[in-house]
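Missing here: one protein chain of the complex. Every other protein chain is in place.
Presenting chain A:
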Amino acid sequence: MTTRTRATSPGALPAAAAPPRRRRTRGFLILGALAAAVLLAAVLSVMVGARPVPPAGVWQALWSPSGTDADVIVRELRLPRTALGLLAGLALGLAGALMQGHTRNPLADPGLLGVTQGAAFAMVLSIVVFRLGSVYGYIWFGLAGALIASAAVFALGLAGGGRAGPTPVTLALAGAAVSAFLHALTSTVVLLDKQAMDVFRFWQLGSLAGRDAAVAGQVLPFVAAGTLLALANAPGLNALALGEDVARSLGRNVALTRFTGIAAITLLTGAAVAACGSLAFVGLIVPHLARALSGPDHRRLLPYSGLIGAALLLAADVTGRVVAHPGELEAGVVLALLGAPFFVALIRRTRSVHL
């Protein structure tokens, strides 16, 4: 493919390095196809379930609800769940691409900054202290834990990296160390407290099921802010891919670029993880899929990753409802069982784009 052999265009010079018209057309085509896939997954996600609703019923429920069962199901149960899946998938896909770009490590997932484990620890603590039945009533604890943990990782990465801002290696290692530390604390609490264990094992799996209808609205501002920051980060990330020294000589503020990226990762992952549990696999796998379409240019990679993430999570959720009808299988399990073999096959087929 042409995009793979093309050299990375430094985002600092967008006008001079603009791709030829043919490549731009191809980019729009891919973007359109991905958006269509997201739309299809969203429509299916509203229609399919324990009680299927035909397209006509969905249409009626959306525009002229009359209080029938189908209307209630669509408006009260399916739509909030679809919205949550869209937001969480978009957030995790974007965060994964940012994380892998910033650490230049294909193993980096959005949880690497300690975000996932910070949220987990805060939630488990809140269960023990306040004796809650469900974690999801306390989404704010998760969000706060995620923010604190990632701030700590960033501070440590900064301290390890020196004046120029955190380097990929210090960031990755500091993240791994803090995550392991927090995970150990969470495991201790869970082992000592059986009620926390009972809630935690479901949180760990990740799912879109049974969330309060208000959750999607609660996380929306965080995801929106994170998405804007992420897209604004793309040109800087392109320059950083050439190495920090080159990026600096191109006029990039390296520390600012890193800070923007990490703020975006924290907002996106914190919101998704607090709402849906540990679904980190989306963020790990999606950027590799997107990179096969986009090549190394983050200005394409980021939007593709977000769309693929949303489509993949919704599709996994729908599949989980179909295969275990009338019950359902958690989206996290479906993602791993279907997504991972596909991912492995893709890696074997293509010459992967190295970071």
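Basically, contacts are C-beta pairs under 8 Å (C-beta built on N, C-alpha and C of every residue); 3 or more make two chains touch, one makes a residue touch a chain; residues count from 1.
By our rule, contacts and distances are computed from a predicted model.
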item: Name under which UniProt lists the unshown chain, selected from "YCII-related domain-containing protein", "Iron ABC transporter", "Glutamyl-tRNA(Gln) amidotransferase subunit A" or "Extracellular solute-binding protein"; value: "Iron ABC transporter"
item: Residue among A:Ala33, A:Ala180 or A:Val323 that touches the chain left out of view; value: A:Ala180
item: Selected from A:Thr167, A:Asn238, A:Ser294 or A:Thr319 as touching the chain missing from the view; value: A:Thr167
item: Residues in chain A touching the chain absent from view; value: 104-108, 156, 159-162, 167-170, 172-174, 176-178, 180-181, 183-185, 187-188, 190-192, 194, 197-198, 201-202, 204-205, 243-244, 281, 284-285, 288, 330, 332-333, 335-337, 339-341, 343-344, 347-348, 352, 354
